Structure formats: structure tokens, C-alpha cells
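Quick one: this structure, given as C-alpha cells, is what I'll be asking you about.
The complex is shown incomplete by one protein chain, all other protein chains being positioned as in the whole.
As written, the chain order gives the labels A, B and C, with residue 1 at the start of each chain.
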Amino acid sequence: MPAPPAAPQPLQILTPSGDLAADSPLPLARIKDLYRSMVAARAYDKKCSAMQRQGRLATYAQFEGQEAAQIGAVAALEPRDWVVATYRDAAAMWFHGYPWLNLILGRTGDERGGHAPAGVNVLPPSITVGAHMIHAVGLGWASLVRGDDAVAMTFFGDGATSEGDFHEAMNFAGVFRTPTVFVCQNNGWAISMPRERQTASATIAQKADAYGMAGVLVDGNDLLAVYAAAHEAVIRARAGEGATLIEAVTYRMGPHTTTDDAGRYRDADHLAEWAARDPLERVRRHLEANGEWTAEWQHGIEIGEAETVEAAVEEAEALPAFDAGDIFDGMFVDLPVALRRQRRAAEDGAG
Amino acid sequence: MPAPPAAPQPLQILTPSGDLAADSPLPLARIKDLYRSMVAARAYDKKCSAMQRQGRLATYAQFEGQEAAQIGAVAALEPRDWVVATYRDAAAMWFHGYPWLNLILGRTGDERGGHAPAGVNVLPPSITVGAHMIHAVGLGWASLVRGDDAVAMTFFGDGATSEGDFHEAMNFAGVFRTPTVFVCQNNGWAISMPRERQTASATIAQKADAYGMAGVLVDGNDLLAVYAAAHEAVIRARAGEGATLIEAVTYRMGPHTTTDDAGRYRDADHLAEWAARDPLERVRRHLEANGEWTAEWQHGIEIGEAETVEAAVEEAEALPAFDAGDIFDGMFVDLPVALRRQRRAAEDGAG
Amino acid sequence: MTERNIAQALNDALDVALADPSVVLLGEDVGRTGGVFRVSDGLQQRHGAARVIDTPVAESGIVGAAFGMAVAGLRPVAEIQFMGFSYPAYDQIVSHVARIRNRSRHRFTAPMVIRIPYGAGIGAAEHHSESTETIYAHTPGLKVVVPSTPYDAKGMLLAAVADPDPVIFLEPIRLYRAVKGEVPDGHYAVSLDEAELVADGTDVTLVGYGAMMREVRRTVEALAAEGVSAAAVDLRTLAPLDLDPVVASVERTGRCVVVHEAPRTGGLAGEIVASVQERALYSLRAPIERVTGWDTVVPLRRSEHHYVPTVERIVAAVHRTLEA
Partner (left out) sequence: MTERNIAQALNDALDVALADPSVVLLGEDVGRTGGVFRVSDGLQQRHGAARVIDTPVAESGIVGAAFGMAVAGLRPVAEIQFMGFSYPAYDQIVSHVARIRNRSRHRFTAPMVIRIPYGAGIGAAEHHSESTETIYAHTPGLKVVVPSTPYDAKGMLLAAVADPDPVIFLEPIRLYRAVKGEVPDGHYAVSLDEAELVADGTDVTLVGYGAMMREVRRTVEALAAEGVSAAAVDLRTLAPLDLDPVVASVERTGRCVVVHEAPRTGGLAGEIVASVQERALYSLRAPIERVTGWDTVVPLRRSEHHYVPTVERIVAAVHRTLEA
């Protein structure tokens, strides 16, 4: 099978060595803030991996390497906007206001993790691959119906672009010009399936063309490039100019999840290559070069963020588990008679 | 909403006035044969519309105007190839060997219509929109597994391109380079939905690009252009070079089906415009200009083909309807015990 | 009050519902041409193309987009053209629409209606005659309802739109224009969790819903003519099931026949029989009979009559219970 045509170069603003290849879309202070958020996200990711090894969490899907793609994109949103993301997008969700507590609860296997605080417009993470993108289309569409200007941003992987629902979501967004920002994190893999075997198109970004939509290819490990692309997409969406597909080219540094053994299907070569493009390190270099970074500061934020995560873990683990009856209470606003009977039976250990 | 970018000009070989705009891909004798087939198909179409009005058929979906798109494409196939088509593609199916009898039986509401004769590689028409294209991918894929060279050609409408299954079929065909020819008859409408509201992409042909596949835009009312595009696609498929998407731009001259009232959603303006591009008339002119057409010959084939259709109608209507027990017999190769019990009850009018 | 058939009653219900600016209708051909059954006739003209929306041909997209709208606080009413075309949307319905309330423990909800014409009997093409309500009734988190009269059609549709949880609203194709009745103008609601005893009797209890209610009602008459006194219950809501009137009646009659046109195996009649025997076994004087579609594909036009339950088949089943 011949190789697909060579893909065009993704948009890059911050080079791996921390230099600006183009004007920065953000002031240094904001970049520093976002850097701190990426450090926080990585602390969470590491904590969850460790907890999973200790049997305190169910399966966990690491996002190491994808912090810039997630936080850079969400940084372009306002609180009234929506985030609709997946199991691997904890950084995106958290940055838009979904507490670590909720994320951890979800990972311990507790439905209460799905209850975002009031005012936080983040849906619980999508576990099914593909189905959630159209939800973001509907959320954005509601803005059109009501005449407000909230935008919906949805995150998904390269694998998700193969599902029929991706197509229907993109097509609806194109036809109805909904204020939707599609962020595909092409991290090279869908479990054991490499990106080249997922679709024969040279890039995912070019798929936008099939829907009369703008498509942008960006270096997903470049916080500033991701932000710039997302910012433009959000502005267009808010202005009624419709949706955008952003392909953020990145890499899944870990296995698919903590139960996956990536050694079965990929060799470690790529890892070193991608480690050199680490999304945090290049921002760190940029900050350092601009006199905004010291080792003590780094040490301080790492400890501070780890403590915040730790506190959330403690709170999650202290929460008493559901009683039998509680599993019924999320089903309807009012339990119908038949379910009330079942609830009673469950409490009594009967039926 | 701004209009989508202007679509490129479709490939045309035979102009509406019957002149050649490029070399003909076919000898005159073959064109004459294909013309006769288009006349036959139109005779069938008219007969079915009449029968439906008389209450002798269930709903019927006319294909008037689309004869060239269907017969031109199938003309590029060999008998060992597959045709996987829809409710509106009787001309394509028949031309590949599916008898009028079967098509009429299907339309009277008789399952036996689905039983193509042995050796005829045509699936029963797809009634669901979208699901059947991936079947053609699987049929072609089987050739790859077995190392033979049968190709599968699938027909579908502009509306069908919105279904998720279109996307999955195109993507699989792209990734696995299956010998599949996708023929989209863009007839301007999906029931009441005009093509411009079905997708925001300028053409359907360009959607091929999203799958690393070749896409071709042709004048679907031009028998020779459709043939040429299909012929090339079949050659590529047989040579292991993968699938092609052909968009044949045509027009649905009738309502969606005999129960639809197109006057509710479109005005008649376009009809006159498209009548001037009639796919039969331009071939007729071409034949006449080349001394291959006379009014008597036309009269003769019209009568002959109408008689053939008539004979099939008579045979279909003479077939005794199913007994109660017969409705079970298509379900499994051997009826399981539970179904044998039900069959007996049905015969006895019990249960 | 206006005399309306079911299609007209539904059209009226949608028109009344659209007075609320958060209600939107979406689906294939629902707008410009008013839907294949004309149930939304005139509504796009009246309420605008932004709220009565013609969509591309993509059922999963329709349901998924409606879901997003509902989460955002709108009250979408999505139409699927025929039950057989709801299957491409199955994942959206069962994995997302039915679950968002539980997944978010009430933080997000999907107050939406999915209207689905269902059932056989009009000699339609394959996939146009499905009666697979079980697949939705078996899905925790969904309400599944089906009216059989114009009055219920309008009142239940308005209740469905107002319901804070998702409702699968089945419409009996065969009865759209076959049943007429007085329908109040303006707004009213019919409860979505109560079955209705539509005939009282002492010898046998008939249970049905939707399109089959016509056969059930006719069976009551046919039995009366031969001196058999039949009670009949219109379930109206299939999930959650209200079997109280059925059980109460069976305790009196000791005999029961459950009717649906869905395939036998795994159909809701099984559920009903199991629940009734749980609650009234000692009242039963004969096995509960089921009169249903067969475990076959719904036959096409020429053979459909071999499949759909008829008054004759129901009467025969009643006779079996009387003779047992």
C-alpha cells in the first residue's frame, strides 16, 4: 500500500527550543499562567497513574504529552462556552472549571463525578468514541435558536474520526453553521491502531473540506499555536461564521490506558523523538529565556499543584459509597412507581 | 447563509445537443445498445408509475432522468462484478441482470422479488438510506481476501452522503483499498431537501479527498461521461488501486415517490431546464446525427421493450401470494423448533 | 373541542407546544413539506425555519443534535421518519439520551421527545412496518409512550414535551387517519404513567396498546356478541408500565390475553405476563395467552395480513383461555 501524500507542515509558533517562530498571540504573564496549568494537569495525570497502580482507581487514560493541545484550546473559551470531551481530556475539562474532585470520583467509579458544579459548562467525559461531537453541535445550535453567543468546543481523537457520528456532526455543523469548535487531538494512536491505518487521508484537518468548513493543522504540542488556532475558531464561531476543525498533531506518551501494554504494538523509538517536543518543556524554555522562570518557582508550583490534587483525592476517597437505593435516584426526576418498588426490593436485598 | 463556493464543471463528453465534446469512449453500436436499454428502463418506469396509480403496486420511486447515470455506470462492469443499489436504481439493477419480474414483484410487496437468479450478482434494493454502501466495500474486500478480481459498484443518492454509514464505507474503502466504485447520483433532492441544504461542501465528489480516494464529478445525464468515469474507476479497482467516488450530477424529474407531492417544496422551473438535458434525447440526437436512428426503429424498440415489461408484470401478478406458513420460510436455512411451532400456529390461525 | 384524527391532534399539539420559544422541531422533511405523514404540516410556515428544522438524512445526527439542544435547555422534538430508521440513532438514544441525568446525577438532563411513527398494516416497503418498542422499553432512563386515540395523542404529546426526562413517543401509523374524536383546543396534558381500563368485563382481560387497540376494542365487541364479557386495558405507557388496572381486572376475570404486533420472543407481552403472574398467579384460571407478531421480518404488502394480529386471532385466544 503506497504511503498517503505527505502532509503539510502544521502551524507552529513556539519551536521545541522555546523560540518564537511567529508573533506570540498571548502576553508573557498569560503564558506563565497557562504553563502553571499544564504543570497542574501533569501532576494530576501522574497522581492518577500512581493511584491506579495501587488499585485505588479503575482503568485510567493518561494524557501526558497532550497538555498543550487541551489547555491551549480551552484557553480561548469564555466560561459561558461549553466543553464536550473524552476520557483522555481531563486537562481540558479541569481548565474549564470541572474540579479535580469530580474527575477523580469518576475514575474511582462514582457517578457523582459527573455532577459538575453549577455554572460549569462541561459535560461528563464521553466514554463512547465518536458520539459526543454532535452533542457539541446541538449545544452550539441552541445558541443560534436563543440568540446568545455561547460556543461549544469538542475534543476527540484521531480514532474517533472514523465513526459515523463524526461525519454527521461535521455535516450538521457545516449545514447549520453552528458555533462549534472541533478539536481533534491526533495523538498517533487509537489503542493499537496507528494513525496511518485509521484513515487514508493525508491529514485529518483536510476532512473539513468535505463539509464546507475551515480546517486547520497545528502543532499540538505548541501551546501558542493551539491557542491561536482555537482563538480564531472561537471568534469566527461567535461571529456566526460557523464551525472549524482543528487537528492538533501530538503524541500519546503513555499506553492507551493503564491496562494497555503499548509494547505489544509500538516500539519505543518514537517516544524519545516526541519527548524532545514535550509541550511543557518548550514553554518552560520560553519563559526562562524571557526571565520568567526559576527552578524555585517551578518547585513551588509543582508542590502546590500536587497538594491541590492530593486534597481532591482525599475528599473523593472520604465520600461514603452509594447505598443500594441510591443507584436508582439518578434515573428520573421523580422515580416512577415501578422503579420505587425495585428500589425498595434492592434495599431489602430481595428480587 | 453565504452560498457554497461554485462547483467545478462536471466532465461532459456528449453535449445536450448530441455532439461529442471529447472522444467517445464507446463504439456507436454499443451506444445504440445502451440507448435501447435506456428506452427499456423508461418503459419500465412508466409502467410502474401507471400501475401504482391503479393500486397494483405499493409506493413506487421513479428514476426518470437518471437512466444514463445508472446504465452508463453499470455498462463498465463484468457479470462477475457486484451491484449494490437502492429503491431508485431499477435501471442499474436490471442492466446487470436483475429481471424486471423480480423488480416488479418487489414493488407489489412480494419477498420473492429479492431472489435474483443464480449468477446475477445484484443485491435486493436497499430501502434504508446509507447502510448498503459498506456492503459493497465488504463484497469487494472479499475479492482481496480470495485473490479474485470482482469489483463492487454501489449506487446511492445525495441524501445518503449525510448518513454516518457513508463515511464509514468510504473510510474503510480508503484504508483497505477495496475494489469499490461509489456512484452518487446527485439528483438534486432527498425527498423535500435540496442538495444545497444536505451538505455545505461545494461538491460531493470532493468528499473523496477526506478518504485519500479519487473523486470524479461527471454530468450524470451524459451516458458517455458516466461510462468513461466508471470504466476508469473499474480498471483502477481491478488493478488493486482502490476505490473511486463518482458524483453523477442529474435530476429527479418525478416526485420522491408516487406518494410524494413535489409541488409542496419545489417549483417547476428546474424541470424544464433539466428536461432539455434529458439523458435519452441527447443520445438519440447523437445516433441520429450518425445515421443510426430512425423514428421506425424507435417505435419498434419502444413497443418491444414495453411488451417485455408487460410480460413480466403478468408473470408477477399471476404468482399466487404466500400462505401464512411461507412467511417463516425465509428466516433460517432450517427453521428452529420454536419457529416451527409458530409456523403451525399461524397456519391454524392460532396464537 | 374540535373533531380531529390522530395526525391532526398531533399537529395541533405541536402547534400549541411551539408557543414556548424553547421548543424546536427537527427531522427529515418535517418543515417545508410537513413530514411524510403531514403531522407537522404548516408549522414551519407558522413558527419559522429556525424552530421547525429540516435536517440532512442522518438519524444519529438528528437525535444527537437534539440531545445537545436539550442539555442546553431547549425542548427539542425530534422526528424519526419510521421506526425502522431509528436504529442508526440507537446508540445516541440508549447511550446518551437515556443516561445523561444519571451520568451527571441530575446536573444535566435531556428534556426531549423523539417522535417515531411505528407499526404495520399499510402495506409499506421493508423497514417501514417495525414495532420494536421493546428495545426502548428495555432501556433504563427512557419513557416510552403510545397513544391510541386523538385525545390521548394530543394530551400525551404535550405531556411528553413538558416532561423533564426524555420520552420516546410512538405514533400508530395505521391509526393516524383511521380514528377520529373530540379534542380540546389549547393546552392540556394526559398522564404518562397510567394505563387506562377502556372496557370493563368479567370473563377475560384483554391488554393492548397503540395500533392494536383498534383490534382489541373490536374484539370486545365481537365477544360481547357471543355473550363473553371482556375487559380491556390500553397500556398507553410502555415504560414505566402501569399494570395495576390489569392485575385488578385479572383478579376478577382469571383470564388474560396480551396483544401486540411486535415479534413474540422478547416482546413486551412476556414482561406483562411475568408481572401479572407474579401478582395474581392464584387468580389465574388459564395460562395467559399472547397474540403477537411472529418471529419473522414483517412481511411485505402481499402477506402482511398473515403477520399482524387480527380480531379472529384474539378471539381464538380468548376461547382457548375459556376452555382451558
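Here is the rule we go by: a residue touches a chain if its C-beta (ideal position, glycine included) is under 8 Å from a C-beta of that chain, and two chains touch if they have at least 3 such contacts.
These numbers were taken from a predicted model, which means no experiment stands behind them.
Put simply, the missing chain touches A, B, C once the whole complex is considered.
Taking the complete complex into account, B:Ala169 is the one of B:Ala169, B:Ala230 or B:Ala243 that touches the chain left out.
Remark: the omitted chain is touched by one listed residue; of B:Ala29, B:Val145 or B:Ala295 this is B:Val145. Only one of B:Ala275, B:Ala289, B:Ile303 or B:Ala338 touches the chain withheld from this view, namely B:Ala338.
Taking the complete complex into account, C:Gly141 is the one of C:Pro76, C:Gly141 or C:Pro245 that touches the chain left out.
Interface residues of chain C facing the missing partner chain: 60, 84, 87-88, 90-91, 94-95, 98-99, 102-103, 126-127, 132, 134-135, 137-141, 239-241, 262-263, 265-275, 277-279, 281, 284, 286-290, 294-297. Within chain B, the residues in touch with the undisplayed chain are 82, 84, 111-112, 114-116, 118, 123-124, 128, 131-132, 134-146, 150, 152, 164-165, 168-169, 171-172, 175-176, 330-333, 336-339.
Contacts to the hidden chain, counted on chain A, fall at residues 58-59, 87, 106, 108-111, 127-131, 159-160, 162-165, 190-193, 197-199, 261, 264-265, 321-324, 326-328, 330-331, 338-339, 342, 346, 349-351.
In the analysis below, only the chains that are shown with their structure count from here on.
Note on chain placement: the centre of chain A and the centre of chain C lie 40 Å apart, centres being C-alpha means. Counting only residues that touch two or more partner chains, chain A has 164-165, 168, 171, 175. Residue positions of chain C touching 2 or more other chains: 55-56, 58, 60-61, 88.
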